[in-house]
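One structure, as structure tokens, below. Some questions next.
A protein chain is absent from this complex, but the other protein chains hold their places.
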Amino acid sequence: MIERHASVVVQTFVRVLTPLAQLFALYVLAFGHYSPGGGFQAGVILGATYILLALAFGRDILDRKVNQPVCVALGAAGVLLYALTGVAGMAGGGTFLDYSRLPLPVTPVRARYFGILFIETGVTLGVAATLIILFCRLGEQESNR
Amino acid sequence: MRAHLPILPVLLPLVGALLQPLVGLASRHAAWPLAVATAAATAAAGIAGLLDVLARGTRRYSVGGWAPPWGIEVVLDPLSAFTVCVIAVVATLTLLAGGPSARATYEGEEPTYYSLTLLLVAGLLGMVVSGDLFNVFVFLEVASISSYALVASGGGPALAAAFRYVVLGTIGASFYLLGVGCLYALTGTLNMADLAARLPAATGSPLFGGGIVFMVVGLAVKMGLFPLHGWLPDAYTRAPAPVAAVMAPVATKAAAYVLARVLLYVIRPEGLPVGTTLAWVGAAAIVAGGALAATQVDARRLLAYSSVSQMGYIALGLGLGVQDALVGAYLHILAHALMKAALFVALAAAVLDGRGPTLRALRLGSRMPITGACAVVAALSMIGVPPAAGFFSKWYLLQGALAAGQPILAGAILGGSLLAVVYMYRFTEAVWFGEPRAAGGPPEAPMPLLVGLVALAVASVAVGLGNAALVSNVLGPAAAGVGR
Partner (left out) sequence: MNYPYWVAVGLLMLGLYTMIAHRNLLKKAVGMTIFQTAIILFFLLLAVKRDASLPIVSGADVDPARFMNPLPHALMLTAIVVMVATSGVALAILIRLYARYGSLEEDVIAERVASDEADPA
């Protein structure tokens, strides 16, 4: 069971760092198009912020901020967003994952940009949820099944 | 909708798997019906795809609208459509039959179990329809990681078996990836059709031989081909009964399909003794697997070694390469999936009833006559008794071995049948003549299990009776043009 960290410096630093790190995760997600980054990397950073919170403030802060079954569902919803974007392309007349045919009022080139943004958002949600759940579940002291 | 048939077998189970945790938030009991409905829809899409391919020829589908060879392609041709149908239909029946068993094993955690199972099915089907080598690797890993988690869900001894499975399975998949890398370095493309066109010009380089060896070894590990089968007995023995029922019939078949596709359609090595080696390794697998199965005390381990033996038949057929041998190998994919599924479902019925997995405790006979009868039908098909499907697949393999002028391999096929008689007799004897269980308790297996089991057993015989139609319409065209 991870306890609240003893040092005030650590707690304050984490409290300051976490919103900045989450903002950076959003930046990495949005700019994955133009520079190194993208969905998986942003998801890892986002998940790591929650893990950092747990390391600084004790594991039970995660139980307050993150409800486990909802987190699993959120992860699944993220990947479902990916799949449904692909299906939306099918609905617009193209093949699976054809973003140029998304039913959005923009040019096909812009539509591909939005398509990739949607799927990367889905990936971010999925990866962040997975990391948080992994940390929570693996950290539990569970007796034999 | 008809244009999208190639991608539906992958899309439907994937979406179904992702809906399971969301549905599970609302109601735990809706997980099983949703899973069976998804699998049934996938099976329907698979059959529609097969009929479409038989009517209109090979269907190619470019994912994302990007044309091959730069885009990723999904291809339905007679062989891949046939394998999609096999995997989807058998998965539907085992999911249906495994419902009561899953409820008993997982009480309350069923959404997670069904999510993993549907991901496994999606991964296997993705491996089959994919027209791009790296895409096959991605779906191979999706299926593999789901199956590692499924095997590990048994707790206790299953964990040790699952860890071994993880290590060996990763070696196999990574070797496959290394082989893909070698072929990519040679030709600069990953698309199967494009690679087939460019490879003949590049056969001189040592990367060619290296790439083939890596890919074949990697796929052989995933297929459970002797002597690379080390993960299989423990994984099938210690996995929970519903998991073994879903995983055992189909997981190795997708890897066998990829091996067939890569060797016969993409690489087609002339002058390298790949086919001969594969055929002899297959013969060794038949004999070794059968001999090991005959000495087992635990019924699940017996069935696992039987699977090792039967994968040897498929490898033998693929290695021989002649028309009849290929038809036999493809038919055996179907026949073995049906037979093995029936046997594992019968075992699940026994476990549900509280009997131990050792042979002596297995007696189903007088108290569960229908279950016992279906198990016996599947056992007879495994031995190769006409008119069950198992006889006809071995018949074609035998014809192929004789046509290729390989009497020793033909002898191995017959020897495998004799060994199958030994271990299937022990299994059948236990089912009907083992220790009687104490009186009391429900008289027969639960209805869904019974329906699935009867369907599998009936299908084993029906495929055998109708094998001529199957061969001339589906398997013959699938094997044509590549057989020597």
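A and B are the chain letters, set down in written order, and residue numbers restart from 1 in every chain.
Everything below uses one rule, namely that contacts are C-beta pairs under 8 Å (C-beta built on N, C-alpha and C of every residue); 3 or more make two chains touch, one makes a residue touch a chain.
Values in this document were obtained by computation on a predicted structure and should not be read as measured data.
Residue B:L178 is the one among B:L54, B:A104, B:L178 or B:V385 that touches the chain not shown.
Shown as candidates are B:P33, B:G57, B:P157 or B:P227; the residue that touches the absent chain is B:P157. From the options B:W66, B:F134, B:W395 or B:W432, the residue with contact to the chain not on display is B:F134. By the touch definition given at the top, chain B reaches the unshown chain through residues 134, 138, 141, 145, 148-149, 152, 155-157, 159-160, 162-163, 166-167, 170-171, 174, 177-178, 181, 184-185. Considering the complete assembly, chain A touches the hidden chain via residues 34-35, 40, 134, 137-138, 141-145.
Everything that follows uses one rule, which is that only the chains that are shown with their structure count from here on.
In whole angstrom, the spacing between the mean C-alpha positions of chain A and chain B is 35. Residues 3-4, 7, 11, 14-15, 18-22, 24-25, 61-65, 115, 155-156 of chain B touch chain A in their complex.
The part of chain A that touches chain B in the complex is made up of residues 69-70, 72-73, 75-77, 79-80, 83-84, 86-87, 89-90, 94-101, 144-145.
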